[in-house]
Every structure is written in C-alpha cells, then in structure tokens.
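Here the complex is missing one protein chain, while the rest keep their positions.
In order of appearance the chains are A, B and C, and numbering begins at 1 in each one.
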Amino acid sequence: MNPYHLAGRESTWQKHIKDIPVDNYFLTLSCILGSFYPASETMVPKVFDLLGLRWATTHTSHNGWSCCTAIGYHGDIMPIEATLLTVARLWALAQEAGMEVITPTCVTSFGTYCECQELLEQEPELRGRIARLLKDTCGRKLVIPRRLAHVSDVYYQHRERLAGHFQYRLIEAATGRPLRVVDHIGCHYAKLFPQRHAVGGSEYCDVLAGMVRTWGGENVDYPERRHCCGMGFRQCMIPPNRGATMASVHKKLKSMAPFKPDLIVTNCPGCQVFMDKEQWAVHEMTGEKYFIPVITYQELAGILLGWDPYEVVGIDFHTVPVEPLLDKIGIPYDREKSWHREP
Amino acid sequence: MAASGIDYGWRLQGKTVRLCADRSLMADESAHQMEKALRQMSMEYYVLDRCMQCGICSSACPQGLLHDDAPFSPRNFIQRARLGLLNLSEDELWKCTHCGHCQMMCPYEIPFLEVMISLRNLVVEQGAGHVPVSIRSALASIASGGNPWKADAAQRVAWLQGLDIPPVACEPARKVHLFLGCLAGYDPRARRTAQTAMRLLHLAGVPFEVLADEEVCCGDSVRRVGDLATFARLKQTNKRIMLSKGVHTIYTLSPHCYESIQTLYGWEENQAVRVMPFLKLLFQWMVDGVFALTDAPRGRVTYHDPCFFSKHQGLVDEPRQILKGLPGLEYVEMEHHGRKSLCCGGGGGGFWRDVAKGRRLAEVRLDEALATGADYVATSCPYCLAMLEDASKGDERYAKLEILDIGELVWKGVRP
Amino acid sequence: MRQTEHMSIEYDTQSFLDLITRRNPDDAAWRDLRRRLDAMSDAELTDLYYRLRDACQVSEQGLVYPNIQNLHATPFEREKDRREQRPLVEQDSLSEVACWYREARDKSCVWWLENHVIARHALSSCMNCGACTALCPAAEFNEFNPRAIMSLVQEKDETSIVELLKSDTIWFCHQCGSCKTKCPRQNSPFGMISSLRQLSQLKGYHVQSIRGRQQYFARHFWGGNLWNRACTLYFRNPDPERHKDFGPRFAAYFRAKEEYLRRIGAQPDMEGHLSGRKVAPETLEELRKLWTAGGAVYFWSLIEEAAARQAAQAGMTIDEYHNHVMSEG
Partner (left out) sequence: MSQAAAEKHTVMVVGGGVTGLGIALALDGLGIETLILEKGPSLGGKVKDYDKIFPDFVSGRDIVNELIARVERVPRISCRTGTVMAGLKETDTGYAVSTNDHQRLEVGAIVLASGFEVFDARLQEEYGYGIYPNVINGPELESYLDPHGPTGGRLLRPFDGKPARRVAIIFCVGSRSKRLGNPYCSRICCSYSTKQAIEIMERDPGAGVTCFYMDIRTYGRGFEEMYQYAQNLGVKYIRGRVSECSVLPEGDIQVRAENTLLGKPVQGVFDLVSLSVGMMPCADAACLADLLGIERGKDGFFSGVDQYRAPHDTRREGIFLAGSVTGLKPIHDCLNEALSVAGRVAAYLNNHAG
C-alpha cells in the first residue's frame, strides 16, 4: 500500500502547469555534462531531430558559445554584472540565430537565466547598464527572453511523442513490474523560481516524474527526495570540503534505500555527477553498498530508444554500473564495445 | 566540524575529509522518553515548564563574558532539558558556578540552581552521565575524611596550636564559636585569613572557641554538585557536634558555610543555634568604633562581592561601609557590583574543576578590578580569595593588585 | 618583478616544456620553475603560452593540439593569466562596473547591504522562523545557520558583520537555494550569503578564514578555465588523482576520454559546437572583454592581491600558497 495518495500528488503538481514552448530552441551547453557525461549532450540534438523540432546552437568563430558562468557566480568569483553580460551575450546569439527559446542542458544555467531575467525585469537601471555595456563591448543587443525552457522541459513536453519511438519501456522484462524510479530534480530547477519556471512546482516537481510515468515506470517518494545532492559548488570542488557533499549523497541514499528503487534519474548535471560518483566514496567510507544506477533523463530516453548503450549513450562512463538496469529492462548490449575493462 | 567515519583525506589530497555527521536534533520518541524519565526522577524538574525562553538568564550569566565557543547558556540548557535533548555526559553540566544571577533575574522565579542540583544528582548518584575526575575525587575524599583534599581530619585544627592567641576564660554562655570551613582548615592562605579573624575577635574582647577537629565540611559544594547523600551525612555530623558542644552562636568565615548551615541544616525551634557571618560582626565593630584605626593601608580599594553574600543573601552594604570607614583608603566600585556582581567561578563545585587559563571567570573579574585603578581587591569569601589569587598568579598585568580578605584589610589599619 | 638573471632563457627546450607542464613537481622543481617564470618578461611568457597552445598537428581525426591538455591548471598558466590581466585593472583602465566595486570597497558593510543589487533582493525582513535552516544541507552537516546569518545582517551592526565576513561561516553554504523556496517572507538567504561572500573578498577579509582563502584556488580553477577555455569546467579537469572518490571505473574512463568523447559525438579540443569544443580565439576575445567590463577581472585581481599579501607574510611562493589553500581545512 502506498503511504500517499497519488491523486493528491497529481492535483498538487497540476497547479503549476508550465507553458513550455514547443519549438525554436536555442541550445546552450553545460560545463559539467561536457566534462563528465558528454553523451547526455550529444544525444539532445539527435532527439530534437528525431522529433523534427526546430533548434539551433552556434559555433562560428565570432559567435562561439561560452558557459553561462554560473559556477563562477555561485562559486563567488564572478560579480553579478559579469554573469549578466555573459548570459546577455548568449541570449543575443539566440536572437541572431533566429531562435527565441533559450534551452540549456544544465539546471544551474537554467536557474541563472531565470535569475538574470528577473533581475533585469525588476531593475531598470541595471538593465540599462547591461544593455549599454553589451553594445559598447561587443556590439550586441540585449533582448530579455520572454520564455525559458530547460531541455528536460522539452523532453517533458514531447514525452508521449518520444515514447512513440521507444523500443523499451521502464518495465522489468522478467516480471512485467514497472520499475521504481527516484527522480532527482536539481535545486536550481525547482527551488529558485518554482511558481514561474518549474513544471509542477517545487514540492512535487513533475518534470522527470512525468517522463517516468509516461515511459512505464513508477515514481518513488522518499523522505529526502527534495534534499540537495550536496554538490555545493565550492563544497564538491575543494577536496577538504567534500565531506559535506558525500554526507548529503549518503543521506539521500540511506533515505531512499528502504523504498527499493531500481534507478535514479537526474535532471541536473551536478547532481548526476555526485549522486553517481560519490556512491563509490560512500561505499569506501562506510562499507555500505548502495550502487543504485544513476542516469540522466537524456540517457534514459537514449536507452529506451534502443540506441547503443556504449556507442551512443555512453553508459560505461558511470561509476555505478548501468548494465544491471539494462538487464532488468531486457536491453541487449555488447560488452566488447565498452571502453574499459571492469576494475 | 562534526565528522564521522574514516578519514578520506589520503585519497583526496586534503588534510582530512570525513563524512560530515548530521547535526540535527531528534524530536522523536526517544527524546520524549528521556524527558519523561527526567521528570520522574526529579520533582524539581517540573519547574522548567514555567520557562518561556525569554533569555534574560543567559544575558545575566557571567559565562557569557568568557571567550568560549559554546558559552554556557541557562536558557539553552533549559530548552534542551525540556525537550529531552540534554546530554548529561557533557562538560557543560559542570560549568554552572551557582552564582544565582539567573534565578535572581528570572521573571518566573525558576529555581535554576535547584534544577542544576537535581540534574547533577542524576549523574553523581544515579550514574546517568560522566562526573569530571577532579570532582569525583573531591567527593570521595569528603565522604571518607570530611574534607576535599584527602587530608587528615586532625590537621584541620592542628595548625591552631602554635598561634599566640590566648584563650579567654569565661562562662560558656558568653562564648561564641567559629566554624572554620575546609579552606581555612587546610589551605595556608585561608588559614592566614582565619588567623586574622581570630586576632580581631581577641582584640575586640570576644571570647570564642574554634570548633574542634570534629568539624567536617559544611557540605555546600557537595550538595551543589549533586551528592545529596553525602551532604545529608555531613549535615548530621556537624549538627551533632554543635549541639553536643552547646553552641549557641556560630560565626562562619565563608558565605558558603553560612548559607549551608543557616538555611539548609534545618534547625528545630528548640535548637537555638544562631548562625552569623563573621562579616556582620566586623561591620558591627566598625559601627561601634571598637577599634582605633590608622590610615595605614593607603590607596584605592574595591570590593568583590561573593555571590553567596550578594545574590543569595543581599549582604552588599555592610562590606562597603566597612571599607569606606578605613581612613587611608579611597573606595572605588567595579563595573559589576552589589547584587549584580560577577562570579569568581568558585561556587557550585567550580572550585574543584580545572579550567584552562584564559577561560576563567576570575580573570574577567580581575580585569574589571584593574580598570578601576584599585590597589587592593577586598573580598569576604575564601573561595573568591583563592580563585582571584590563582588567576592573578603568573600574570604581570595583575601584579599591582593585592587581593585580601576584608578582615585582613581592617587588621592592617587597626592600631594595636 | 625581480631582476632576471639571464634574460635569454631557452624556453623552447623539451626540458623546460616538461617542467612547466608538470602538475605536481617536487619542491625543488617548483622553485626552479618559479625562478624561471619570474625571469621571463610578460611578452615572452604570454607568447610562449599561446605558441604552445596553438601548436598543432594534422592527424586522421583532424587537427590535434598536443600541448593543450598539459597547459591547463599549471603554475605556468596561472602566471600567464596574472600577467595578462594585470594591465586590465590599472587605475585608469578600470571599467565602470569595476569602479563601482572599487568605491564600494571603501564604504561600510551596511552600505553594501543597502546598495548591492543581490543583497537588496535577498532580504526585506526576517522573522527568525527557521524554515531556511530546517532543510539547509549545510546546516545539517556544518556549524552553519542561515537564519542566524539573516538575523545578524538584519541588525546592521558593522562590527558583527565584519566578524562574520572574516569567519568560515559564510563559506559553508551550498548555494542550493532550498532556503529561498521556503521563506515565508520571500527572502533569499542564499542570495544574501552570495552577496556577503562577494563583500568579504572585496574587502579582503576572506583570507582570514580557512574556507575563505580557498577562494584563491577557485579563482584560478574556475577563473583560469573561463579565461582560457570559456567554460568554468573543462573535460580534462577531473584528474582521477584528485578524484579518487569517483572510483576505479572513473580512472579507467578518464584514460580513454579522448576516444570516448569522439565516439559519442563530442568534440574534445576540436572545432565544433558540442561538449569539449575548442573555443575560437575571436569568441574568447569577446568574452574576455565582457568579463573585464563586468568587473570579474578586477575582482580576480583583488583575490590575487590578498593572496599575494598573505603568501608573502607566510614566506611562501604564490604556487605553494595555491596548493596550501586547496588542501587546508
């Protein structure tokens, strides 16, 4: 028996329906995904193309993309003005490419775009200064986007169409049981501007849960569901501080374990890294073995689409092996294609 | 940083990296159970329910003036006690020096000191937590030998033999008694104070007798660290001696002995023992002009109020009158004085605790004395005298301060 | 800069290249490198950096830059950045934003709270309810309490704010924003803390706490990546030697990362628009101008100055200081 009412949950997230644009996406990329799970980015254009969506990004020498500098901002080495200018430049690139919807693959970029949007809307003087500096420095025009979407919003929006292309569902092949899926949203998606920008609000955010349900899985609610992964920018990056990151991951794992999840799906690149990789450290430090597979929603879509788990989805990059999950769903894979031997 | 588990630093090239421990408090069944157990064990505990967490106690607590990362806070302490979150093994339980400032200020008159005694009692007699070694050893010594230093009981009065104070012969009804207390019994410095008191008594022509070596510790600190059983025994012993010797008036040199004997010994109606602090006698002599005074001690003097006189008994004017009556001295007041004076740190078992230099209440007090420009710091409690002197030792800054018992200062000015 | 011993240093030699690209040199090598770097003029040093960076070979997979992976996060790159940024923060070349921050330096902390845009948006009034601290991941694991910080800031007492800025406290925040969602008064404690951290660095107070001076490492780690690669993280950063917590599978992957990135369609130090792409010089140029205009370069110079002062006091070279702050605590 579920200790909660599904209907209640549903009516709660349904109060926060986000108006997600259906087309014209300008993709901006993530530092963390690029460094740790690059396939989760390279699969995005493939999915967009599969769905026939109009999208663009940029790479010409004068219009190359940069990161959003939010790690620098939250890591306290960037004044807000520098971040605003960087973000404004990315927005300008989108306009120049003829795309009106800025679509980042990173949750912190998303949160920062939302914050910049709000600041510029509410502070006319700041808006004037940023517009002037952007023009004087690189001759670009400040255009505040009306609507912002995260790539997961796009997947959410098109989740049913996407499911139409799937070869597999989130169902255990041997028993027909729906897989139990923990969704980890990422604080900067759901907690910063829940009213305006998060599908389903902050408490019962539906952006991943909706994909999971549509794709055959079962949502798992557990006490630390909303808890931060502990990445904390400067906490994960500077070795002496990393104890707090590990403790947060440990706390979440301990809390979800009694609910027996089959996998954790993440929205945020940072969460993906630490929920996956710190499971090893937690194991070494405490002797506890969780090893629950952690994958991004892009990877989840990738494997359900039947794309090659190694060649396209790149699952061998994970610290917690994803193969047991593939076995459960019944996805075949050729271990010879893996880049490395099992340690 | 609170931490647990193995140190992972060797893997991460950080000095230490540990899984941080969860600091969250628990508001669950276990806390409820502990709180209920506390309630059952100690009736006084109920008074905590009156607390409305206004925090005036914490602002009054002298420990707040210490440079301590986690200064003792009565408010915080009560809150945790009430929620069943108290850790009785922690050092904090022993930080309170029973100065009584908190309960003097409390709008709901919560007897915080009695609560403290009850909780310490849980630890000392019922083993609910850890007793600091120095306190445990003092208690054991008092229980077996009647004094905290494992000294021979006979030593308590043996030192009196060599004094040149001839006994005054008189009828027993005129004779008063002097209760030395443990410090005057065994501590050389306190013995000098006691000796001066005796000389003053002699000079004033008061026939007196020191209670014989049967006298044991008055039990004040014993009670305040929670050893109620030993206190009860000490009380009985002392009462028996006093009654068997036909004591009618007994002067105490320490405010701790005074409070204990006067208010906690439970004298019956027919046991007409009058307990008086020696300070009051001294005051009376000054009022009556018993001594001829010179201007021998010259300079500035300030007075450090012992908590057990000032906050517990309201005895604050008399010592000031005495000092102001000494012709060579200018009286100055410290920032905290009278009923709001600062504790020396010696009460409630604090005398037996080891506190690191730089974290002692007596140091705060000496700084205040220095600020007045005083040459003499007078007090009227052997604990205060010892705590202040200890704190001043080995510190150049305090070298100019002479710390004296008020009787000693008077004696300096008395023309023989 | 110290007088050079011999100006014509033969930096093209393989031995020198080995030296500058060593990540963990022993003390002697480290000091030798520092001596040699100090001996080079700004022009020599930057010129060498870019020549090494842009040296390329044609291979089957396209252009390959053999030195590039060894330049990032080296003392050499840090020294190049310092020299390159120095002229951008000279008094008369400061940007408008940088000037604002420079003036803010000399004003009170209370003034900052009333004028810095992030601080202004972060706090209207706090009723000390504690909803922020209740689910704060940092409060759970460290001596940290966002409510207490908001309460202290609200009192606007200069002395206690200064004390806060000099302490470890503000540096524990994870910047996750959980507090913002829950605040019944719609304050943003994490925004306030972000603003306080900026102020702490602006005034140079951060070096007085262990966790504060870690910012020197952050300035070069993230700042170096931004300045040279236009991304705060670079796919070559997570060196398994520093990330043993990521487990042996990660180490195995990392060894094969070039091949891996290419096979899943990313572009490791190649031209393109996907993960790992090599940033075009024109793009980098434009971004550097933006960060100079946005005050970031001025900000980095402040962190640099404070670190240099403290390193000198402790008798360390700046490279030793850098490694010290990243392992301390």
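Simple rule for what comes next: contacts are C-beta pairs under 8 Å (C-beta built on N, C-alpha and C of every residue); 3 or more make two chains touch, one makes a residue touch a chain.
Quick caveat: nothing in here was measured; it's all calculated off a predicted structure.
Q: Consider the whole complex, including the chain that is not shown, and state which of C:Leu33, C:Ala73 or C:Leu135 touches that chain.
A: C:Leu135
Q: Of A:Tyr168, A:Tyr222 or A:Trp339, which one is in contact with the hidden chain?
A: Considering the complete complex, A:Tyr222 is the one touching the chain left out.
Q: Would you indicate which residue among C:Arg86, C:Arg185 or C:Arg255 is in contact with the undisplayed chain?
A: Per the contact definition at the top, the residue touching the missing chain is C:Arg185.
Q: Mind pulling the subunit A residues that touch the left-out chain?
A: With respect to the unshown chain, the touching residues of subunit A are 3-5, 8-9, 11-12, 201-204, 221-226, 258-259.
Q: Could you please point out the subunit C residues that touch the chain left off the display?
A: 127-136, 139-140, 145, 147-148, 182-186
Q: Residue by residue, what part of subunit B touches the chain that was omitted?
A: Touch with the absent chain occurs at residues 23-29, 32, 35-36, 39, 46, 49-50, 53, 75-76, 79-80, 82-83, 85.
Simple rule for what comes next: only the chains that are shown with their structure count from here on.
Q: Give, as an integer number of Å, the spacing between the C-alpha centres of subunit C and subunit A.
A: Roughly 24 Å separates the two chain centres.
Q: If you average the Cα atoms of subunit B and of subunit C to get two centres, how far apart are those centres in Å?
A: 56
Q: Give the residues of subunit B touching no fewer than two other chains, as numbers and ranges.
A: 1, 8, 11-15, 20-22 - these are the residues of subunit B that touch more than one other chain.
Q: Could you list which residues of subunit A touch at least two other chains?
A: 238-240, 242-244, 246-247, 251, 281, 284
Q: Under the definition above, what is the set of subunit C residues touching subunit A in their complex?
A: Going through subunit C, the ones touching subunit A are 95-97, 101, 117-118, 121, 135, 137-138, 140-142, 171-178, 180-181, 194, 197-198, 201, 211, 214-215, 217-219, 221-223, 225-226, 230-235, 237-238, 242-243, 245-253, 255-256, 259-261, 263-266, 271-277, 279-284, 286-287, 289-291, 293-296, 299-300, 303, 326-329.
Q: Using the touch definition up top, name the residues of subunit A that touch subunit C in the complex.
A: Touch residues, subunit A against subunit C: 29, 31-36, 38-39, 41-42, 45, 57-67, 69-86, 89, 111, 119, 122-123, 126, 129, 133-134, 136-138, 187-188, 190-192, 194, 202, 226-228, 230-235, 237-244, 246-248, 251, 277-278, 280-281, 284, 311-314, 316-319, 321, 339-343.
Q: Under the definition above, what is the set of subunit A residues touching subunit B in their complex?
A: Going by the criterion above, the answer is residues 238-240, 242-244, 246-247, 250-251, 281-282, 284-286.
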